[in-house]
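The other protein chains are all here in position, but one chain of the complex has been omitted.
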Amino acid sequence: MLRFANFSDYDAARQGTLRVIATVKPFQRNNNSSSAPRSLRVVALVAVLAIGLAACSGSGPQTALNPEGPVARTINDLWKLVFVMATVVFVIVQAAIIYAIVRFRARKGDDTEPVQLHGNTRLEIMWTIIPVVILAAIAYPIVKGIFDVRAVADGPEALQVQVTGHQWWWEFEYIDLVGEDGRTLVTANELYIPEDTDVNLIMTSADVIHSFWIPVLAGKRDVVPNRVTNLRIHADDATPADEPHPGQCAEYCGLAHADMRFKVHVRTAADFDTWVEGQLTPAAVPTEGTAADGFEAFNTCVACHNATVAGPDGVEDIGPVPTIQVDGVTFTSSLAPNLAHFGSRGTFGAGTFENNREHLAQWLANPSNLKPMRPELNNIAEGRILGMPNFNLSDEDIDSLITLLEGWK
Amino acid sequence: MAEAAAHRSHPTPAMYWGIALFLGVVTAIEIAVPSISALDPIKVPLLWMLAAVKFFTVVGFFMHLRYEKRLYKTLFLFGVFGVFPLFIVVLLSMDAL
Amino acid sequence: MSSQAAPVETHDHHDIRPIRKAAMWVFLGSECMFFGSMIATFLLYRNETGDGPGSEIFNIPFTSASSFVLLMSSLTMVLAHNAFEKRDARTTRIWLGATALLGTIFLAGQIFEFAEFVHEGLTLSTSSFGSAFYMLTGFHGAHVAIGVMMLMAMFYLSLDGRLYDDRGLNVELVGLYWHFVDIVWIVIFTVVYLLQV
Partner (left out) sequence: MVLDTSKDLAPAEPTGIWSWITTVDHKRIGLMYGFTALVAFFVAGLEALLIRLQLTTANGTVLSADAYNQLFTMHGLTMLLVVVMPVGAAFMNYFIPLHIGARDVAFPRANAFSYWLFLFSTVMLLSSFVLGGAPDGGWFGYAPLSTQLEEYVRMDYYAIGAQLLGIASIMASANFIATVFTMRAPGMTLMRIPVFTWMAVVVSFLLIFSLPIFGVGLFQMFFDRNFGTQFFSGGGDPLLWQHLFWLFGHPEVYVLILPAMGIVSEIFPVFSRKPLFGYPFVVFSGIAIGFMGFGVWAHHMYTAGLGPVAEAGFGLATMMIAVPTGVKIFNWIGTMWGGKVSFELPMLFAIGFVSLFVIGGLSGVLHSVVPSDYQQHDSYFVVAHFHYVLFGGGVFGYVAGAYYWYPKWTGRFLDKKLGLWHFWLMLLGFNMTFAPMHILGLNGMPRRTYRYGEDLGWEFWNQVATVGSFIIGISFLLFAWNLIRSHKRGLPAGSDPWDGRTLEWSISSPPPVHNFDEIPVVEHVDDFWHRKYATDDDGRAVRMPDVSGGTISAETATGDDGSHEEEDMHMPSPSYYPIVAAGGIVTMGYGLVYVPGGWVVVGIGALISLWGVFGWSLEPVTRGGDHE
């Protein structure tokens, strides 16, 4: 009864002349000839298991699994709940698959045919309803979680910070922290917040969509041109000076999206006040030495960079301070990071490079070497800045500029 | 044949003229509505309604959809009725309604 | 879906018109989404006029007249189809011509209107409102133009009696398309013009 197709059958089939072709039960034939790479199977299955186990642990400074504040913790608790649910479903389904293929595999020499069962309505309704029930059970915590996490921190004790995303750096303006000269505190790429305090971020973008994300403190929220978005963050404890929480732009925003990072420093209330005071103090205009040469050279830079300095003529902004209006909110939207207190930052280039003389020298020698940018497309008049150009600075200028900037604590 | 059956109740040219007259009248009403200030509160739903009346009159009679197979109706009305909920939700979520 | 009851058709060199009509209806369903997206865009930007002019520059009487013209072209179209079904080639031709003519008048009106608006300072790039307005009405106009071209092709074919209904392009299909373009305008006229004033 069982007949193997042979080459003449095949030829006949090709000619279209063979009208009746033997049925071959291929699994029986092929089982005999199969030479499965057995060890490979074991490797594959073990590897899958190992990776699955490793998935359960959070590690690294940017992990979402070790929250350092209540907002991230709410999210993490919800995640754990749903993850457990998913794991249970996963185990059940995979177990059923494995059971089915082991138990019901075709065995050698067994030629009987199975019962031709077309379905079982009751069973099918059951496995339609059970998932609905599971999902309905987690619906409430999810909706509650959404409203919890998205509650805007607009209480009186909350710190208000306006965030402007730029290609490819961040600008922060503390609208409630005003210096004696009436200027608000503006800084870039390193956000300082007091511990155990709600912070309300009021965000927009100067160019394309970015997304503000510090995994240990909160989920991300997009930063959209023409729109204002809000994010509440809250950190439990102060961070060591050299271990701020890392953050990252999470929405692809062009060339240097990867290098659009930032840091969040959490400080005790007292330390925070000290920091604020320092930042609100205008930078000094150096009058002698290398730093003074640097200030001279800095003339080129103020086409884009601002710094509030206290010079012979009193306190003044030496660079542009443009603003944009979005939905009735005024945002400072500078062309380039404010450098008045550059020396106090641990990193530069949007949280990407450690702030030291060596790196700065490389930066000033050719910024695009260190971080990909498109300064050739800049148009200062239209406020379109896509990176810092190379000014072909001399070694002396570089040296003196570094001295100036590192001195501006 | 299904086709023949469909043609049995087909409108006649006279009826087409009548429908066109009806459409013209509805259009006249439409144009008048914005200028009648008494109707202002219900202007928007009213205009949408009148447009819908014209829309389905043309579809039903001029395009014969009334007389066609269910298949065609389904194919087309999916599009017509699909588009509304989708974009109402889009506009709602963008605070534009 | 009571699929068991669905009519089963064999296709073997029987009437193939249903196949084409099905495809045409699907296509029109698809076009609903196309115009729906642009109408939604317009609704979104109806007030985003920036520094440029807004709906106050609309000339409702004028547009009403051209809307009426397009509406009546649906009548001539259906009359053409009716004559075609009765194998009355001459009448078919007359109504086809009339439809094409009305469509052309509508298009001329639209061109005139666009010229007027540009003159008043509303262009594609003036504001989001302008962008949305021109895109929506422009794509509609393009549909009308394609329709007119198809009508003229039909007209031409009818001259030497080549209007068969099993041809790829036949009077019925062109008619469906043409009515569709008309009903889209019914919506556009309401949403873009009447609702804004």
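Chains here go by letter, A, B and C, matching the order in which they are written, and residues are numbered from 1 within each.
One rule holds for everything that comes next: contacts are C-beta pairs under 8 Å (C-beta built on N, C-alpha and C of every residue); 3 or more make two chains touch, one makes a residue touch a chain.
Computed from a predicted model, the values in this text were never measured in an experiment.
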Visible contact partners (per top-of-document touch definition) of the missing chain: A, B, C
Full-complex contact with the absent chain, from B:12, B:35 or B:93: B:93
Hidden partner chain, residues of subunit A it touches: 1, 3, 5-7, 9-10, 13-27, 30-31, 33-37, 40-41, 43-44, 47-48, 51-52, 54-55, 58-65, 72, 74-75, 78-79, 82-83, 86, 89-90, 93-94, 96-97, 100-101, 104-106, 110, 112-121, 123-124, 127-128, 131-132, 135, 138-139, 142-143, 145-150, 207-209, 211, 213, 215, 218-222, 224-227, 229, 246, 248-259, 352, 372, 374, 377
Chain not shown, touching residues in subunit C: 1, 3-4, 6, 8-13, 16, 18-20, 22-23, 26-27, 29-31, 33-34, 36-38, 41, 44-45, 48-50, 124-125, 127-132, 135, 139, 164, 166-169
Where the missing chain touches subunit B, by residue: 71, 75, 78-79, 82, 86, 89-90, 92-94
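The rule we apply is simple: only the chains that are shown with their structure count from here on.
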Rounded Å distance, subunit B centre to subunit C centre (Cα mean): 14
Geometric centre distance via CA averages, subunit B-subunit A, whole Å: 48
In the complex with subunit C, residue positions of subunit B that touch it: 1-3, 7, 12-13, 16-17, 19-20, 23-24, 27, 30-31, 33-34, 43-44, 47-48, 50-51, 54-55, 58-59, 61-63, 68-69, 71-72, 75-80, 82-84, 86-87, 90-91, 94, 96-97
List of subunit C residues in touch with subunit B within their complex: 6-7, 15, 17-18, 21-22, 25-26, 28-33, 36-37, 39-40, 43-44, 60, 64, 67-68, 71-72, 74-75, 77-79, 82, 85, 175-176, 179-180, 182-183, 186-187, 189-191, 194-195, 197
